[in-house]
Every structure is written in C-alpha cells, then in structure tokens.
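Only one protein chain is missing from this complex, and each of the others stays in its spot.
Which chain is which? They are A, B and C, in the order written, and residues in each are numbered from 1.
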Amino acid sequence: MKKSEKINGYGERFGLIIAFFIMIITISFLSDRFLTLPNILNILRQSSINGIIAVGMTMVILTAGIDLSVGSILGLTAVITADLLHSGIPVFLAILLGLLLGFCIGFVNGLLITKFKIPPFIATLGMMTLARGLAFTYTQGKPITGLNESFRVIGTGMIGSIPLPVIIAALVFFLGYLFLKRSRHGENIYALGNNETAAEFSGIPVKRYISLVYALSGFLSALAGMILIGRLDSAQPIIGQGYEFDAIAAVVVGGTSFTGGHGSVWGTLIGVLIIAVINNGLNLLDVSSFYEQVVKGVVIAIALLLHRLAQKKN
Amino acid sequence: NKEESDGLTLGLSLSTLNNPFFVTLKEGAEAKAAELGAKLIIVDSQDDPSKEATNIEDLIQKGVDALLINPTDADAIVPSIKKANAAGIPVFTIDRGAAGGDVVSHIASDNVAGGKMAAEYMVELLGGKGNVVELEGIAGTSAARDRGKGFNSVVSGNSGLSVVARQTANFNRAEGLSVFENILQAQSEISAVFAHNDEMILGAVQAAEAAGRTGIIFIGFDAVDDAVNAVKSGKLAATVAQQPAEIGSLGVDAAVKSLSGGSVESSIPVPLALVTK
Amino acid sequence: MIEQNNFILSMENIIKIFPGVTALDDVTFRAEFGEIHALVGENGAGKSTLMKVLAGINSPDSGSINLDSEIVEIGSPGKAQSLGISMIHQELALIPYLTVGQNIYLGREPHRKIKTFIDWKKLYKQAKVQLSRLDMDIDPKTLVVNIPIAQQQMVEVAKALSINAKIIVMDEPTSALTDKETKILFRVMRHLKDQGITILYISHRLEEIFEIADRVTVLRDGFHISTSIISDISSDDIVKMMVGRELGDLYPKKNVPQNECVLEVKGLSSGKLLNNISFHLNKGEVLGISGLIGAGRTELARALFGIDTFDHGEIFINGDSVRIRSPREAISMGLGFLTEDRKEQGLFLGMSVRENITISVLKEFSSFGFPFFSKLKTLTEKFIKQMNIRTPNIHQKVKNLSGGNQQKVLIARWLNLNPRVLILDEPTRGIDVGAKAEIYTLIDRLAGDGVGIIMISSELPEIIGISDRVIVIREGSITGEFSREELSQDKIMQCAATGGIDES
Partner (left out) sequence: MNLKETDIKDFLRRYSVAMILLIMVISLSLFSWRFLRPANLINISLQTSIVAIVAIGMTFTILTGGIDLSVGSVMALCGALASGCIVRNGFPIYTAILLALIIGVGIGFLNGLLIVKGNIPPFVATLAVMAISRGLTLVYTQGRPISGMGDDFVYWGSGKIGVLPVPVIILFIIFLISYIILRHTRFGLHIYAIGGNEETARLAGINNDKSKIFVYMISSFTAALAGILLTARLWSAQPNAGVGLELEAIAATVLGGTSLMGGYGGTGGTVVGAFIMGVLANGLNLLEITADYQRVIKGIIFILAVMFDIYTKKEKKKG
C-alpha cells in the first residue's frame, strides 16, 4: 500500500525520535526515578491533555491556520460543564452539552475565518479574549468545586493500570490518524492546506472543511477540559490559560508546517511527549524555578537542531 | 455617614482577578462601597505592571477622588503613585505596599508573617522532623517572594526539616497538580507540603489522592472558600487566612473616612489567622 | 579539445541525479559566441535541469563548466549573474506584492551615493526603458499581482535583459505569450544576438525554433542526442530524435460533433470584462476560443465554472437553465475546468501524483469515508500508462515532475470525473510535441465519447487543428465565429486584433 509514503514520513521524523531518545537516556542517568512504570504512566497522563488539544491543533495548522482560542475554550466549557453538573443534570448530558459547546465555539471561529475572511490568527485571538472574559463573567471569578464522582472518572479513572485520560488521548490520536491519513476527508484537508485555490477548483468544499477543523479543535479542547477538571475536582475560570502555546509548540516541534498541507499527528505525538518529558524531568531533578525556563528553552532548541542535523544526513 | 460619602468615586486597581483571593477582596470592597454609597471603579492589572501603570493613568484621567491600589509590585508602582500625588489624588495601598510615593494608609496583612505562621504550624504538626516540599508562586512576584521568605526563615532554622523539592506551579491549580505529581514520582518520602497559595495546594491534594499517597500534611495560603472547605473535610491541614474581604472593606472604609475629613492610621493591619479544623 | 576557442560556453560530461531520476546523464553541451541555440526535448528530458546547473541553481553531481575557456565553479545564482549568465525561469517567479520595476531590478537596485539607499527615480526610469525595449506600455510602478500572466512573463524577460549578460537562458519564455508578444521577443533576441550575446532557448514550439535558432540540441531522457545547425535538419527529424520514434499526424480529428446542444450561454456580461457573450456547444464538439491576451477568455471560463459572479446572462445545460455559484456546483453539473495557471490554481505541489489525480473522485472510491487505496493506485497507474506520465512511482511529489508531466496529471484529474463539458484553458502550455499529440488524441477521443469541449488557446495552429468551430473574443465581446471549413489564421487574427473582418 502506501509503503514508500510511510517510509518517507518516518524518515522525516527520524531525527526527532533520536533527539527524544537522547533526552530520555540523559534524564534516566540523572534520575533513577525517571524510567519507572509509575512515572511513565504519570508522564503519559500529564501529556494526555496537551495531546488531545494538539491533535485538533494539528488539523488546524494543516489547513495553514492557527487556533489561539483552545485554552480559553477549555476554560469556558470547563466552568459551564462544572456548573451544569452542580445543577444536577445527568452526567452524560452535562458532558455532551460541554462538548457541544466547545464544538460550537470552534465552529464560530471557522465561520469568522471562512465567511468573514478574518485571518485565523486574529479571529481566534479575538475568541481567546472573548471566551476567557465569558468564563470570568460566568463564574464571577470563583472556582466551581466539588464535582460529581461519576463525572470525575473521566479524569481519575483507570482501566487496569492505565489511567483513563491516557486511553482517551490514545483513542483521539488514533482517530486523528484515521481521519487525517486514512479517510478521504483527511486527504481533502491536506489538499486544501497545500493549495486552497486548487482545492476549491477541484470541488472540495473548502469552507466546510475549514469550519469543521476549527469545530473539532474546539471540541477536543472541551474534551481536554473535562479530563482536567475531573482530575482537579474543580473548574477555575483561569484554567487552560496559555495552553495554546504548548499545543502549537508540540505540533510545530513535531514537524507540521505553518504553511499547511504537511505534517501528521504522529509527529505531534512526539512533540507532546518531548514537552511532557522536559517538564517531568525538570521536576524530578528539582531544578530551581529560576533555571527551569532556561533549561527548557535550551533543551527544545537542541532537540530541534539534532533533528535538523539528522534530516540533513538522511 | 452615608450622606457624606455620596458622590464619592473611588478607583480600585487590583493586581489580578485571576486569583479568587483578589476576587474576594474585590467583593469585600464592593460591599463596603455600596454600604457607604460610594462609587467604585475597578481595573485589573492582570499581574502586569505596565498594564497597571496604564490603568492607573486612566483612573487619574477619569478624575477619581481616591485611589485604592493593590500593587503588582512594590517598586513598579512608585511612579504611578507619584503621578496620583501630583494630581492631588490620595492613595491607599492594599495587601501589598509601595516602596515610595505618598501613601495615606496601607491596609494589609503581612505575607512574610503568614509564611512564618504556616511554617511554624507545620513544624508543630511534624514534631520538627520530616521531608518538606514547597510549591512556589510565579517566580518574580512579591507574594511568592515574601511567603517563601517567611516560610524558609523558619524551616532553615530547623535542622529536623529538609526541603526535598522546591518547584514553581505558578499559583495555578492545574500546575499544582502536575508539578506535585512529578515530585511524588521523585520523592518516596514526603511529610508535608506548603504552597504559596491555595490553588496550588488544592492541585497537590488531588495529585496525592490520585496517587494514593496518604499521611501528607498540606498547608496552603489565602483561605479561599475551596481551601476552607478542604480544611473542614480534613484534606488540608491548614491555610493562612488573610481575610481578603476584610482587607477590601477596610480599604474602602479608610478612603471614605479620610476623604470626608476624618483621620486614618498610616498603617492598618489586618490580622492573619490560621484556619485549621 | 575541438575548436574550443569558438565556444563561449562548454558544459562537459554533466551528471545530475535526483532521488529516483537521473535527470542528466553525461551531457556535454557547447554554445558559440552570439548564437541562438535552441534546446529541445520531451517533458522531463532534462532541459531545465541542464540550464539550472548553468545558472547555479542545481549543482551537478559531476562534470565541469567552461566559460570563455576557463573552468568556473558556479555555486550560486549570484555567482552566475556575476559571471554574466542570466536566466528566465520556466515557472514564473515574480514577487507578487512588489512593483514591476522592483521586480526587474531586485537584487541589483540602482542606489544613491550611500549604497544602502535605493534611487527610486533612477530605478523606475531604467525600468521604463527596459519595458519599452519590449514594447510594453505599463507603468513600472504597477504591482505585479495586478498584471496578467502574459505581461508578467514579459517582465521576466525585461528582468533577464536588464542584467548585462553574455549568456541569456530562456526557459520556455513564449509558453505564456501570444503571437504579438512572441514577435516582439524575437525581435529583441535578434538584436541581442547582433551584439554578440549568446541565447540559449528552450521551447516546445518547433516552428519558433526554425524561425529563430541557429543551432539546436536535442535531449532525451537525460542524454544528449544531437546538436545540429538548424538548416541541416527538418522538423520531423527533431521530433523523431525527441520522442525516439516516428510521430503520426499531430491533429488526428476523427470525431464528428452531434446535433444535441449540451451547453448554451446567453447574453453573459460582467463589468467591463465580458460583454453580452452568447454561444452554444454541442455534444462531441470541440469549440475553440481564440483571442489576444487579456481578451477575457479566462474570465469567461471562470464565470462559467462559478468562480466569479457575473451581472447578466443565462447558462443552459442540456436545455435546462442553471445557476452555478461555485466550482462545486459546476462540477456536480458535469463541468470540468483545467486552469491556465497550473501551479497556483491546479496542483497540490507538495502531494503525490496519486493524490493529485484522484482528489476529485475520492468519494466514489470510498465507503464510510475511507477510500480503497488499492483501487486508487490501480486507477492512477492506468492514467500514468495511458497518458505516458513520466514519474518514478505514484508516490512522487508532483513538484518534482517536469512541467509537462504536471499538466498531464491535472488533465487526468479532470478525466476522472467524466465531465459533460470540459473547459481547457491553454492545455498544452509548456508541453512537448509528443505529449501534445497525446493530448490532442485524448481530446478527440473525449469528443468522440460525446463530451463537449471548450478549448481556450493562444496557439493558432492548435486551435485550427482540432476545433470544430472557433469563436474569437476581443475586449470581452465575441467578434467572430468560424466553422471548421472557414478557418484560417488570418481571419482569426483580424477578428482578435481589430474586431472584425475587413473586406479588402
């Protein structure tokens, strides 16, 4: 089947994978706690939230767009879901409504971009400010605490010894892969990211796909938000602030290009894991908070340089 | 004295409204202003000193009768206070002080003392022995600095306690959760945790619960509603109460009193309290 | 070496290998002082690659280059320029939001006393001069996005000429030009030749080569086949050497149009671009649309295909009045449109041949949204074979194909849809004779299958060769209509240029 395409894709990420392993080996030399099963599960669980958001972000960036509003959508849907739970409606309904809200806000982003031709950066920046404002207005700035135990399972549950968030994230990645690389919709999304005019002239419903992609991004942000508040047992209006940066960084570190039409969720997965491992390593090694950022920046830069180096060699 | 304060407009500049502590402070101030019939204009600096300077300039332009400032930083606020002084607007600082300029009155409780209070209670609970973790606030903010300073002044003088991890979680509950998760992985023996605010300690409590680690003493700071409830239910050992609503209320009270010709103390301490079960 | 003194340039034993393709296999190429040396070959033969090696864009895997009998290393485009080599690239590469003048002098801006400051007055004055050398009457301060593609091509020419070069490479400069501009260009080329400048000229239009070139070199599959003096060789010889076999009749023309009208346009008007256009198209008919550049032919096609809106007019398909508001609707009504600008409006350059060909039929080959990749592969391979698309495999990125093969990929995409009406806007632009013949055969076969075809072309021989009927457009209006029997180049040109046939 698409064998040589696969090999190509793998080759492109080869350097990144190497950089990732070098990082893992280095940290495991510095801390014997690092490569233990509980910590690996811990890292996976922590990356699940950024991972879920980053899958949506990957789709958005594949269309040559960007979504700065993910963190705010997460925040707004989280507080509203928490409030719905407090109001006593059935858990599954609250979840459904929360996810639907995320989907709708994302869809509005899509409309602003396709119907009103607002550049994605501006449209989602506006939405980021707006949704955060709504989250604060809605809660009056106060956290909503004490959530239904059966709801919290989404964040705290385990299947066997694997945390539920990890399984959800894995599912999201797998579905993302199926959608982008196996379904015709994915191929259409790559095509429109590659050349929007050509896509339109080929009869691809470009606007519909763009709206869909932002809606999915909103939906996934909402999903990530549920996991997060499930774990925290509380939704704060500030929750999710700055998450857009982590998600975008993961996507771009993973090799998806801002010009659109090039990249994949597997690259994003590596990006997400790299970021999570850095954060985990810094905590395990008890790096002082002053030096934390320096180390983080240097590690990301070195990882990418290694990646490019390997790419050149290939 | 309701009549006297009629028509007074007070400007209240808050360092951030992203933190329930300041939201409660704001509400205390609002309630008092409503009671006294004064008008309150509130601006949010979002922890950014330059936004703060801007906001305060706008309030001065607006011609408020007095300024209640909760500075993002004691140094960075000085030029703004001087501007207000030049415009003849009396200034009151709230919760955090200023390093210069003419301030009529400072209404606050002492962060350093609060840190000490938390540490002393921790020493008492631990019997002077154990591995301690400190979750720090946003690096470079004065709250993080002062609370850490107070806490460490006690802990470092106590040979039985050793701080095994000291990491920032940026005053944020979600980060408190993940950072403490990571620390739990690194440290098999943790006896107590102190966090620079309640948000972080509540995140840490969730992390410990999820990991099934019991017997850890958690102490927070701020006494926000969630934390007080957590103390009641036994999840938190204690939280340092600064009585934010009281601070806000006293601030408005002092400003109105001073504007209507009364005299106010140059420093109005708001007592700290340790909330325990 | 043989009479090396006569050669200004000799490229010796050049080898250039791309992943999966040997683009140049031990090619030796020499050019004399002041000659116009044509370079011909099929799409993908390696013409552009050879010239890019000369211009410092591609570095050869082995081989050497002599310039004025000295071995030179041409590492970069800047170096090539300083050695007196300038190149007009096959793919238009102007910068859209800069002015014409800025584009012409990019990298070589006239400056004031302090070198960092541009002397705008001088720049635009000089640009004006360069443009007028090409009979171009446009303001050099116009942004490049705002001028049509033909004028952009002439700006490219002006840019190459403005470098006082010893060797000028022209890679298919006329593919986007009509006769008028081509004539101007040839005049300028002869003038340059008289000044002792060497011109290396790539074109797929053989008649041009016989008109302008002194010598001709044929490449095939990366090999050097022959170099001959133009008077020693015939057109058929060249074609034979290019394609490696005898080529039959270029314009097959077997089918006969049916009597059933498939598309009718009544009174189509749009601003100043289109004015009361009415025509009909029968099943199995090839309708040629001729006209000068900027006449509005592309505008007409875009309006039909639902890309641009129009003010008045009605469109009928199979007798039913239809409203077409988007390309999607057009496609669903059985229309297909091959755009003239394949890079900007047609191809997904970063995607594979398979993806480019099958993008419009994914739905038909999917169940529950998941395509059967094996079927798509078979389909793609069928087209590759049928249309003789030169690619190492179906996964090759389209950007790595030669221009002609890219065009075939696009045509394949439209054929996939089995359209009722296929609009082809300059379908053979940049395509070699062999492929042209294949495309003409294809058009004829499609017409034979009952597809109505609208063929927009600036090449008169081709329009005359394959159309059943031709309409001529001038300044947005139809100025003439000819049946196959009445057709002649003169008549078309007259309608296109002056708006009617003089009785003289």
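Please note the rule applied: contacts are C-beta pairs under 8 Å (C-beta built on N, C-alpha and C of every residue); 3 or more make two chains touch, one makes a residue touch a chain.
Here the structure is a predicted model, which is why all the values come from computation and not from measurement.
For the chain that does not appear, the touching partners among the shown chains are A, B, C. One of A:Ile25, A:Leu93 or A:Val294 touches the chain omitted from the figure, and that residue is A:Val294. The residue touching the chain not shown here, chosen from C:Arg108, C:Arg325 or C:Arg445, is C:Arg108. The chain that is not drawn here is touched, among residues C:Ile17, C:Ile57 or C:Val265, by C:Ile57. Interface residues of chain A facing the missing partner chain: 68, 112, 116-119, 121-123, 125-134, 136-137, 140-141, 245, 248-249, 252-253, 257-258, 289-298, 300-301, 304-305, 308. Contacts to the hidden chain, counted on chain B, fall at residues 14, 17, 41-44, 47-50, 53-55, 57-59, 61-63, 73-76, 78-79, 99-100, 138-141, 144-145. Within chain C, the residues in touch with the undisplayed chain are 55, 57, 76-78, 81, 87, 89, 93-98, 102, 106-109, 111, 115-118, 120.
The rule is simple: only the chains that are shown with their structure count from here on.
Each chain gets one centre point, the mean of its Cα atoms, and the points for chain A and chain B are 33 Å apart. Note on chain placement: the centre of chain B and the centre of chain C lie 71 Å apart, centres being C-alpha means.
Of all residues in chain B, none touches two or more other chains.
Of all residues in chain C, none touches two or more other chains. Those residues of chain A that touch chain B in the shared complex are 31, 33, 36, 38-39, 42, 45-46, 136, 140-143, 145-146, 156, 228, 231-234, 236-241, 279-280, 282-286, 288-290, 292. Within the complex formed with chain C, the chain A residues making contact are 1-2, 4-5, 8, 178, 182-185, 187-188, 190-191, 194-195, 197-205, 261-262. Note for the complex: chain C touches chain A at residues 305, 307, 326-328, 330-332, 337, 339, 344-352, 355, 359-360, 362-363, 366, 369-371, 373-374, 377, 393, 395, 413.
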